[in-house]
Each structure stands twice: as C-alpha cells, then as structure tokens.
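Here it is, the structure in full.
As you look at this complex, bear in mind that one protein chain is not there, while each of the others sits in place.
The chains carry the letters A, B and C, assigned in the order they are written, with residues numbered from 1 in each.
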C-alpha cells in the first residue's frame, strides 16, 4: 500500500469529501492561499479555490460562531482553529452553541460541524501554542472528540467526522503531521467510538490516543525486553468512548496504565480511570496508573519542554510498577 | 452564633476584605447600582460605591482580561461572571493569561485575582444559565478552584481566596444563596485545599462539594435508616485537592461514592476516582461509584431539570449498591 | 411590494423631540402600502403585546419557570422588519425574542407550550423562553448568551450566499450586546465576505440596569457600522413604518448582493429587564414620556387618521388577539410535560432515529 504522511492523509480526506458533497467548505485563518499554518489545506485550496476554502480574519469566535449558523442552515463546515490553545476564545460558540442547539431546540436543527485543531507540545512554541485541551471538549455533551494517531486513522476518522450530523472536534497532533504510514486509497470510514488495539499483550494495558500511541508502542518495545507483554489500546475517539474495548482489555491484562500528554489533574485520563474503577474493578490486579503531563503550563526552554512530554521510559516504568 | 445566608456571608467576606485592603475592587455586570444579579454585591456597593464596585459593559473578555492586567500591576481584583455558563467567553483570559503569567514570565509577576461565578441548575434557567463547568478550570495549572457548600465555609474560603496570590475561581451555587447557617463574626480564613468531614460514618464515603453536600447529607440520613453509616466529605476546594482527606476517609470506609451536579463524562469526579484508583486501591472493598448529572445540556422543562439534578435517593441507592 | 420609503430622520433620544415625535410626517404615507398590509402590521404588534401580557400574567402566577424578558414596547421593530422578509429567509434573536417569532408567523400555542416547559412546545419544552426556535420558519433561535446569536445569523447569511440563493439573514440584538466582541467579529466577517445579512439593533437604552451612556461613549450605535465599512442607519424604533422602510432598504441591499446593513432602532421596553426587575433605575419622567410613544396607539391613530380602518375594526383585531392568546395559554397549559426519558434523548442527532 502507498504511504502518506498524517498531514497528507488529512488533506486527502478533505479533498475526497469535498468532491462528494458540495455542502462542505473550509474556513479558518490562513487555510487558503497560505495553505494552512502547517500546510494541511494547501492541496485542498489548490483544487477548490477560495469559494470553498475561505480565509477568515483573526476572529476565532466568528470562525466557529458563523459555522454554527451555516451548519444549522444546511451546510457542513469544516473549520480550523490553528492551535487548540486558541479554542478557549471560541468555547462559547463551540460548547454553548454548536454542542447544544440540537438538544435545546428539541431536535429541530442539527449542527454537522467539524472543528480541526492542532494539539501538543514539541515545537518550542511555549505556553500558548502547545496545549492539549481535549478534556474540556470531552466534558460537553453534544460534542464528539476524535484524536487519531496514524495517517490511516486520521483519514478514516476525518471522513466519519465530516459525515457525522453532530459537531466533532478533530484533534491533530503537531508532532504527527510529518509521520508516515500506509493509507488505503479512496474513501473509507472508521467509525467514531471504536478503539483499536495497536499491539496485543497480556500483562498490562496501555490506554492512549494521539501522539502518545507512538510513545506507548515504544514503551511496549521496552517492556518486551523485560518479558512484559503490553497491550496498546488506541482509543482514537474520546467521545463517544469505547468503554467495552477498555474494559475487555483490562479484564484480560488486569492492569491499566493511562497515558496522555495533557496535564494530569482534570485530564481525560481521570474519566478513563473512573470507568475502570467503576466497571472494571473486579478485574483489576493492581492500582490504575496515569502517566500524564505535569500540572504546569508548557514551558519554552527545550530542556523543560522535553521533560514535560511523557516519554516511553516513563510509561514503561509505570507499567512495571504494577507488576 | 448568628445565622447568615450564603449570600450574606459572601457579601460580608467582600466587605471585610475591602475594608482591610484598598487594593481590592469588584468589577462585573450589574454588580454596582443594581446590586448584583443575585443581590450579592448590593451591600458592598452601598458601603464602597462606584469607585470600588464597578459596573462593566457586557464584555466578559474585558472583565477578566482587564483584571489580569490590574492584578499584574498590583491590584487585587474580585470580578464577577454572572453565570459560569458565560465563563467560556473569557476562558482565554482566565486560562491562558491569568493562570499562566506567573509561570511563563518566570515568576516576575503574580496574578492575585478572584473570579466569582454562579453555578448550578434548579432555577428553570435552561442550557445557558445552569452549568457547572468546574472541570474546565480544575484542568488548568495555575488556577485554584473553590466550591463552598455552607455560609461559614463561603465566608472563610472567600477571604482566603482574596488573600491568595494566585487566580482563584470561586464557585457559588445559585440554589445555595438563600440557605442559612451559623457564621462567625469578624474575619477568619479557611485554608484552600482542606476538605471537611461534614458527617462521620464508617461504611461508605460520599465525596462531594457545593450544593451536593446537602444532597449527600440527606442521603446520609436515608442510609442511616438502613443502618448504613455514611461519611460525608465536603472537598470545599477542588484545586488544590485534599487527597489525604479523600484517601484516609476511603481507607476507613473502603467504599467511595463521588457526587457532583456537573455532567458525568469528563467531570471532576473522574479526577477523584482516579486518585482513589491510583492511591487508594488497596483500601477499596468495592468499585468506586460516581453519581453525577447526565451527559446532557440542562433542559428547561421543570420535570426534566428536576431529573437532571442528582437527588439524595439516587446517592443513597448508589451507596447501597456498594455494600 | 411597495418601493422603499424614505429613510426617516434620526430621532433624538428624548422621545418628545420634534423629529422623533408622533407627527404623521414620517415615512409612513409614502411607503405606499395597501390597507391590508397596514392592518397586518397593526395586527402583528397587537398580537405580540397580547402574547406578552399573557405571559406576564402567567409568570406572576408562578406557572412559568426561569427568566422572562418581555418585548412589550418594542413591537414595531419585529413587525416592521419581518414584514419585509421572504418565507425562506433566516432569523436569529436574543433572550427577548417572543415578538420576533410571532411576527414571523410562529404559533403562539406552541410558544406558550414551550414557555410552560411542555412537550408540545417548539423545543419539546427543553428550550424555554430563552432558547425558543422555529426551524420551519428559518428561525434559528433565541439565545441565552448575549451576543452569541449575531455570529450564528452571520453564518446563516453565509450559507445563503454559498449556495447562491437569494436568501437574507436578519439578526436581532440589544444595544448593550454590541459591546461584546462577537458583535465586532461577526459584523467584520459579514463585511469581508459581503454577506446578505441585516443587523437590527433594538436600542431600548438599557442593558439590564445600565443606561446606554454607562456602557458606551457613543450616541448612535449605528455609527459602529463604520468600523466594518457598511452602512448604519438610525430609525425611530417605535414607528413601524419607519422601521419597515429601513428594513426594505437593508433587505433589498442584502438580497441584491450589496452586503450588510446595521439598523439601529431606538425604542423602549415597557417593563423591567426581566419580570421581577422593578426597573427602579429608570427615570420616571423619561419612562412616562416613552410610554406616551407606545408604538401601538400611535400607529392606531395613524390608521384611523388615514381612514385605513374604523375604531371598531381595530378593536376587533385587539379582541381577536386577546382571544387567541387566551386559547394559546390554555393550550400550553394543557400540553403534558415531556416524559422523563426526554432528558437523555436527542443529545446527538442519532439518539432519536
């Protein structure tokens, strides 16, 4: 199979869907002639031009806010918030409007909206360009949240997100954009809400998503050297959450390490831990463990930033502590 | 001891602190001549007038945003966001600016800022005036989060919050404003980060905060009838979290029910469950349980809203299921 | 449809000024509307007033949960603007939106059912007064977040333009809401994208307890349009024909590709900000003066003066509205509460197959 980068896979999904459905358009800062801050939308702009790939002013509330109206009026906007750090500017629009209108208007209207945004540290971009705020959007009923780890997943999940009739937040990790993987041709979907075991193992389950899947696979390799079989469960979608996959893997291994890059306190790892503590308690052979970012802003200095980001050895160490 | 309402206790804290320290001022919508949407700041305005109790335009980003600058420049703002549902409008100001400037400027500046805001359902105010979004602010390092349940706690915690050199989000539950309790005279502080056992018990720990403390006490009374001793642990402060109090109560009872009004998925209950599953696992005799609001916006219709709000019988039932 | 009337002079904010007064010298007569149309404007305002009075009464009885923001006194704006729209145009409004729904043709029965939180309400009782919507009429909803609707209305305008349709999107909002950043971002986006959007600012001089001069150093909010490079006009918001004339112009501009307009309608709310607010912050003399400029009697006087209808005919319209709203209240109250299962239904589209 041919190999694409994560970025190319996302662009391909956008192009295929926009060919299929004229109601889909893209709007955001620098998505058009500049080709996107990370270059994702360049090829899309090339094919569809400025009528379907629209540059906006620096107006995050208008980017998501107008999209709510456009979606309610029948379009299928795919908007971009450059960095998830800027999403706080438009959380009213996303969380009070997009997420709620279907429910609070009694089902009269739907809001098929995708918000693409870049998460994660690793670029030396410091406190305002490095956050992973998925916990926020996961807490808001009415939203779905997707965080793919591989190019193939990114493509299939983005197509599903675009076809979904609800607002979906699609999280792209900056440090994954250049990573490559095999990606099927043509359009295919990966259902929202389905986790995937990226590596089987019998001793401990490493539960993860987005860039941390790579770290967990690396940790799995480290653990293997010590004869420990780590199962790497990539959630792929956070809401809806594939509880069955979590619980059945933990039932098998009896041990769970939850890994995310986001800050620990109040992170989505708490939700996963709670699900296990509530519904998987009987199968647990050891405490649950979270390996997360520390409770700090993301620092600029490269030595500090490197320490901020969860590493494979730390994950492996946590897993070992449960055995 | 004299009895005050929760609202009066908050006003008293504001007045005492403002008498003590001229750097403290209040700003928000309708806090001045109107006396506050819920009447809290009326007596404060009466004593201090418009130079220290300032009405603002409907500009939530400017309310918190200007306060960050004022705090950095040496004042101690106590600002009000009428309903926590409106905080999403100013989350950049709160979570990217107020929370981070001390850290990202390397300690050069501090941000002694209190954001008072009203949480909770129960008034028929529907999806945009009823949310409890504490999980969001608890996830942001640099912020502290306080959610008092009684008038005496509200007063002592608010004084601590005002004296704290960090930004503190002070959550006032609308349905508590009129509730009464004994409140000591004069100024006293309750340290941030200290939970309180509001009722001792040996069989199960009900972990709660804000309005849910009353529900848990009521549930405790129901359980007592069945001979079950419920310990009601009022966290009072969510960040910093009193982990020791949680773990030692759970060590005693072996059973934990976590209760909050906020929506379940991604709620702060996940964090509490995770702490127990990580650090209290050995002492657990049964799965952890969360009793939370459902994953829905808050509906308008009184029958639906009533069902949305966690009730004492539901809590009692959950506790029983663990025994 | 009649040709657009002349835009009226800017009224001074004191209601008894010459230009803003009750004189029949405004745009009214040269609007060229036929009697039926004039009566329908009158009927529209009367029905809104009757609806609000009924809602007020029911709220005071304690039968309505939540907050109630009445539109009484501002009827000329909803009536005048809606009269210029086509069936497939879009509308958004704020927390004070009953008048806009009624003027758009929504059914007061289902509106009352919504206000009582009943299953036959437009939103199955889940929205209430602050979140009422009627998608069958392009009405994308009231909004509990001040300043949020204006972005949504802008997006609907975008949808129309994107599809190459001739639809227009009208956003109603209050004076004080124009201090939110959303106003700035939405209007600027509409300008850049040259959207078929009409922005109607209902300036009742108050944002809850604050007078306009408390929260902006600007006399005419319409002047804010200059920041975005499109026209802003001021009209007497208590003169239904003046409002209508300005709306005709703005809607025509929007529909023909000329881009957005901001219309500021100076008006007055007869009650407090919400029911329960006694509005003690108002100057009684100013309030009295504005009550004398009530848009309904003043329009009624014109209709009589012009011989459009007799006293009796107009009284019949008023009585019919009363009867209609009595019935609507009864319908609303008779509607059952939604089943408890409705709490968790419909959070996502697929939840309700």
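Points worth noting:
The rule is simple: a contact is a pair of C-beta atoms (placed from the backbone, for glycine too) under 8 Å apart; a residue touches a chain by one contact, two chains touch by 3 or more.
Here the structure is a predicted model, which means the values were calculated and not measured.
The undisplayed chain touches these shown chains across the complete complex, A, B, C. Residue C:215 is the one among C:215, C:271 or C:331 that touches the chain missing from this view.
Within the set A:248, A:296 or A:311, the residue that contacts the chain not displayed is A:296. The residue from B:28, B:124, B:142 or B:302 that touches the chain not shown here is B:142. When the full complex is taken into account, the listed residue touching the unshown chain is A:128, out of A:23, A:128 or A:180. Of the candidate positions B:5, B:41 or B:59, contact with the hidden chain is made by B:59.
Interface residues of subunit C with the unshown chain, by the touch rule above, are 179-185, 188, 191-192, 214-218, 223-224, 226-230. Mapped onto subunit A, the footprint of the missing chain covers residues 29-30, 33-34, 55-61, 85-86, 89, 123-129, 294-297, 299-305, 307-308.
Interface residues of subunit B with the unshown chain, by the touch rule above, are 25, 51, 54, 56-57, 59, 61-62, 64-75, 77, 92-93, 96-97, 101-110, 141-142, 144, 165-166.
Keep this in mind: only the chains that are shown with their structure count from here on.
Seen from the Cα centre of subunit C, the chain whose own Cα centre is farthest off is A.
Measuring from the averaged C-alpha position of subunit B to that of subunit C gives a distance of 37 Å. With centres taken as mean Cα positions, subunit C sits 41 Å from subunit A. Per-chain Cα centroids separate subunit A from subunit B by 30 Å. Multi-chain contact residues, meaning those touching two or more other chains, occur in subunit C at positions 123-127, 131, 143-145, 181, 347. Shown for subunit A are the residues that touch two or more other chains, namely 92, 96, 103-104, 141-142.
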